[in-house]
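One protein chain is absent from this view; the other protein chains keep their places.
Chain naming follows the written order as A, B and C, and within any one chain the residues start at number 1.
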Amino acid sequence: MPKGKEISEGSTIEFTLKEKNLKGKVLGIKDSYLNIKLENGYNIMVIPDEIKKIINEDKINKIEREYSRESGQGTNISVISTGGTIVSKVDYSTGAVFPSLDISEITSRFKYIEKSYHVRSIPFLNILSENMEPEQWLQLAHKIVEESKRSEGIVISHGTDTMTYTASALAFLLKELSVPIIMVGSQRSSDRPSTDSYLNMEAAINFAASDFGEVGISMHSSISDDKIALLRGVRARKMHSSRRDAFRSIGENPVGYFQNGLVNISGPYRKKSASTSIFEKIEKRAGILYFHPGMETEDLSEYLEKKLGVVIMGTGLGHISTKFIDVIKEYTDSGRMAVMTTQCIYGTTDLDVYSTGRLLSRAGVTWAGNILPEAALTKMMVIMGNYPDFEWQKRMVTDMRGEILQREEIGVF
Amino acid sequence: MPKGKEISEGSTIEFTLKEKNLKGKVLGIKDSYLNIKLENGYNIMVIPDEIKKIINEDKINKIEREYSRESGQGTNISVISTGGTIVSKVDYSTGAVFPSLDISEITSRFKYIEKSYHVRSIPFLNILSENMEPEQWLQLAHKIVEESKRSEGIVISHGTDTMTYTASALAFLLKELSVPIIMVGSQRSSDRPSTDSYLNMEAAINFAASDFGEVGISMHSSISDDKIALLRGVRARKMHSSRRDAFRSIGENPVGYFQNGLVNISGPYRKKSASTSIFEKIEKRAGILYFHPGMETEDLSEYLEKKLGVVIMGTGLGHISTKFIDVIKEYTDSGRMAVMTTQCIYGTTDLDVYSTGRLLSRAGVTWAGNILPEAALTKMMVIMGNYPDFEWQKRMVTDMRGEILQREEIGVF
Amino acid sequence: MMDLPENIKIGLEVHLQVNAGKLFCSCESEGRDTGISFTRILHASSGELGGSDVSTLYEASRERIFKYIASDNSCLVEYDEEPPHKINRNALNTALMMASSFGSQILDRVVVMRKVVIDGSNTSGFQRTSLIGFGGEVRRGNYKSKISTICLEEDACRKVEESGNMVTYSLDRLGIPLIEISTEPDITSPEGAIEVAREIGERLISLGLLRKGADSIRQDVNFSMGNGRVEIKGVSKLNAIGEILQKEIDRQIALEKAIEIWNARGGTEPISFVVNNSIMNGTNSKMILNATEAGKDVLLARLKNGRKLLKSGEFRIGREIADALKQIGIKGILHYDELPAYGITLEEKQRISDFLELGEHDSFLILLEEESNAQYVSNVINNRIEKLLSGDFSETRAAMEDNTTRFMRPLSGSSRMYPETDIPVIEITRDMIENAIKNAPLPLEISVKEISTKYGISPQDASTLIWNNTISIFKEMAERGDPKMVCRILVQKLPELERKKNMKIDNKTLRNVFDFCLSNNFGRYSVEMALELISDGVPQEKILLQEKLRPVDESELTELMKSIEEKRNISAISKEIVSITGRPVDSSLIAKVLGNQSRSKHLNNT
Partner (left out) sequence: MMDLPENIKIGLEVHLQVNAGKLFCSCESEGRDTGISFTRILHASSGELGGSDVSTLYEASRERIFKYIASDNSCLVEYDEEPPHKINRNALNTALMMASSFGSQILDRVVVMRKVVIDGSNTSGFQRTSLIGFGGEVRRGNYKSKISTICLEEDACRKVEESGNMVTYSLDRLGIPLIEISTEPDITSPEGAIEVAREIGERLISLGLLRKGADSIRQDVNFSMGNGRVEIKGVSKLNAIGEILQKEIDRQIALEKAIEIWNARGGTEPISFVVNNSIMNGTNSKMILNATEAGKDVLLARLKNGRKLLKSGEFRIGREIADALKQIGIKGILHYDELPAYGITLEEKQRISDFLELGEHDSFLILLEEESNAQYVSNVINNRIEKLLSGDFSETRAAMEDNTTRFMRPLSGSSRMYPETDIPVIEITRDMIENAIKNAPLPLEISVKEISTKYGISPQDASTLIWNNTISIFKEMAERGDPKMVCRILVQKLPELERKKNMKIDNKTLRNVFDFCLSNNFGRYSVEMALELISDGVPQEKILLQEKLRPVDESELTELMKSIEEKRNISAISKEIVSITGRPVDSSLIAKVLGNQSRSKHLNNT
């Protein structure tokens, strides 16, 4: 770049590159490259030195657009945004995605929604879901209590990565619900014409107006844009890293579906209650440990030192190497809790079947049927935060929110 | 029990319990209970003191049965037993399961096997599969080299819990294979008339006589006793804790099937080579870490201290909280390896898509497409044990044994 | 009534289905097909081949595929795809109450066992069963019997179809708790057996915990008259016991005579089939022609000294042989006594006799099968004949529709059983035993009297409630205030509706309807309307609604009555009100309003 020239972001410049005169808009400087959008729409990345000559520069102000936080009329629905891509916008020059609160962008796609629902957008967090922490679950639960007083349903937009953790945590934190809590996300970001976000959100708003008194998840049931599933939060899991239909109910069918504008909830579910109430605390000193051959006894013992409770993802019906028995026994003897789950994901634990299981059971390991590891972790955090320790085990093995299935039928695996 | 009386195991006694005269066989003493099998077949558990009077006692010697270690004639197949339930017997009095080497018990069920195969039973280990350790994978690989010299196919019976770990480890340890290696297990133990072990083994022996030059797994493809799948070891995973069809190929279809006595291998596979050779070492200082919200930076940093390599099961496309970036960077900067996989199990990792991914990538995290966590761990152990460190990353991201799929089609999730 | 041998001994095994969900999972007792099915093969357990059980080996020799239809009251446990869950405590406690009821001793620890059954009736290949207690006595009138054991076990699959080598079962019944009460063989008459069985059944009925359904009580009858024990399976109708036993006695007496003759002739020799396809050349017998066309061979065997014993007069040893063969799927067998017949001429019969060089008393068998099966079939026949000739008639037999019995399999021995290791030993606590004693069922007539007195209903009604299996609903709902109303509906309205609409309303639905109406303080008319709608097939969720079942109140009724012209017949008015509002209305309220209105009208008119 010619010396003395300072190029500012957003300006339009004429310049010479590789002996050709070009015109473009400067989008920014990234990793010492100038990012320029040419007139034909293509972006190029140029090292400033490569630009031999700047013919002209026009500085242009950025345009700020207004957005609406409320839209439509009818049933009151609150959409609490935690920063998932679903209510995000893309900066079309850089391709960067940033969160938006313009709720009308979603609702205006579906005219009947504008007519039937009054949707309010509540900014709450703006984080990537992998950065979600237990404290924020508690804050979110409080926010839900607040919103439940003025809305008939709550939709929570959330990144898909840890959505089932948050859904489980909320399910356990919320003792009773006077409104449906519907989590929604998208696997294709909203900047793509093919995004799944609008359909997922349309379904979520409709689910939120039902009498579903639980924490649910509203996501595609297949890779087609035609049927959205309502999954029970404590039994759902993100089972594919990229597909639209990544979320699956483990061991049961989805509670309901949304298709052709209609909600159909066919599975058993808890109806909403008269009021919403919550547990006030959450115990953070809990974690998940994934057993594998080659794991050392110190791996386990050092990890356990820091935790009041641990969810072990064992093999098969809930096994780990028998060399760990002593460490585990010492741990549970000291009043702490070890809960066994299975890394198979599907199916139940049962420590009565094989000798290792029976040894673990005798060493104080708790097993709670087919509870999922994510549900076990969040349930443990809520139980340990709010109940005396002598009740922990009993609570853990007792179904609270549909997280322990009593029956698994043929078609759900 | 009347004082001065000593009851010996295996003896038949007449005694009085609750005012009734009973006769039965003493099976043993367990947790201070006498375990007695009554004449009508029922077992009862009695505290010795509850027996008021012993009328008679007959001591009987146990019957030892002979077993055969070789059977049939034809293609030479070695069955290496590592102690899974599949080649086990039950003690029908106690219900306890113990490993058996009587290969004719299996082969004699299928007359054509006796006619077409000469099956040799090789005792190797007798452990529960959750107790399998990396050293034993190496020993098993050596055993395979030895057996490959006199057999045309090798079947390895193995507990299902860690079967895919062993299958992956063997796949990486064995550089080239002159014989098929077919792992086989059972989800219902052989003492049940409904056991899946015979069909799985029948299929395994037939698969072992093919030209499949890889490590495969032979297990039920549905809950019906009709079709056995041949799964590629490095892409298989136990996805259900109890069902017969627990083993699934992740992201690809099974390589082949066995049905009605016929092997049909339709997927792409490596044919067997002229000889069998192995890597001689395995690096044990590697492990799997399962990321979850609430995980603390110390959880990670303390764990990493002990490991030369770590497989992280991140969320979605391969994410963990950005608070860990510094720890990870320091780790990889010191020449150690962090490989990202996804806890979704299905689907690929891609650290180019989201900002967290790009940060992780820049912090030195390796990502290898859709490699499974179990395959990543065992591959890492083999690579770190046998290649100079500057080659680790390149080897890790390069497909060696079909563990990284280039394409995922619509029907495999 | 019957002419009985003196030495007969009868013992009973009464199986009672407990209406309390399944024994080792959380499925319900009732269910329907899901349309999904799977197939299995069962293997005789290898471990048993040594000291193995004969009945198990017997089944294993038959190569069969079992198809299971999943019902909506089955789950992975029934599919044998998940370990059993913890034992159903209600079922266990019911078994303990029953044991207490007969003064049986209850074991301090219950060990769940696996009883190997490989006819496919259990997906696992075994039935879970546990010994709960022993001892005690059943008495009724002049009859009594000592109890040998009380067991709690799982019911088996319901057989749907059998064709070729495929047997199809439904899973709806699998896993339902069965209390098995076995008596000593101390009953000496069929009447005694009937009365003892009746008393056992009535105790569970009296508890209100017998499952509704045709096969909720099934008994096996153990019978002996000196030739070994015969276990007759599947006697579902109590009254048939007499005829079944009479026919079995006749069978054994005839057998005894036939064997006496046979042994007098010098006994027999093992048979051995030889092929002779040409001997029937030129035959007109369709049976033979069809068989040979299907590639089967004509196999002939001499049966030494067997003439006129296989089918002649009262002798039917041919059927004994045929029954045994049927179990291995062999049907095409003919013998000397029944020929000429089936298109086989006297001349052909003679030709065969000559070929086999029959002696004076010898018989022959014709088997139409592939030659390769000859050895196997002859083994089965020889074993059968040898056992009969030795005078040992002991075996398991099945009761047929016509009250005859058929050979089913050898008697089961104790080596069929080994522990269910998936379920830890269950401790029977002092509390459980006290509870069992406290709640032990009384004889039915005493229960009837107690209920009648306590709730102020007639003994007939109490008895009907018990027999209709609605007693537990009655007790539960009667406690909420209006026993007479509840009784009236259960005893009159319900059977009337079920008869009229020809459909059964299950207890769960009944309970829901009562619970909803009583919770809302809705009375008889609401319950009746709900039941009527249900019997019309309207789904519950469209019925159990406040706006639907709330009775028309007085002010509404007063208003409505104005529009009704004909006001003479209360029942007609009631119908009209119901059809206008779609809601129930109390007839007495109509009468009252009618009274008021006529008074006020009268007033206006004057």
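Please note the rule applied: a residue touches a chain if its C-beta (ideal position, glycine included) is under 8 Å from a C-beta of that chain, and two chains touch if they have at least 3 such contacts.
Model, not experiment: these values are computed from the prediction.
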Check: Thinking of the complex as a whole, which visible chains are touched by the chain that is not shown?
Finding: A, B
Notebook entry, point to check: Which listed residue (A:His118, A:Lys143, A:Arg243 or A:His292) would be found touching the missing chain in the intact complex?
Noted result: A:Arg243
Notebook entry, point to check: Of B:Glu298, B:Asp389 or B:Glu409, which residue touches the hidden chain?
Noted result: B:Glu409
Item checked: Touching residue (missing chain; options A:Arg188, A:Lys281 or A:Arg358) -> A:Arg188
Checklist line | chain A residues touching the omitted chain (full complex) | finding: 18-20, 33, 37-47, 50, 63, 65, 89-97, 102, 105, 109, 188, 190-195, 198-199, 222-226, 242-244
Checklist line | Footprint left on chain B by the chain that the document does not show | finding: 317, 347-348, 350, 352-353, 358, 406-411
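Here is the rule we go by: only the chains that are shown with their structure count from here on.
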Notebook entry, point to check: By C-alpha centroids, what is the most central chain here?
Noted result: B
Next item on the list: Quick one: point me to the chain whose Cα centre is farthest from that of chain C.
Entry: A
Check: So what's the Cα centroid distance for chain B and chain C, whole Å?
Finding: 43
Next item on the list: Please report how many Å separate the Cα centroid of chain A from that of chain C, as a whole number.
Entry: 52
Item checked: For chain C, residues that touch 2 or more chains besides their own -> 38, 76, 79, 82-83, 421
Item checked: In chain B, residues with contacts to at least two other chains -> 223, 242-243
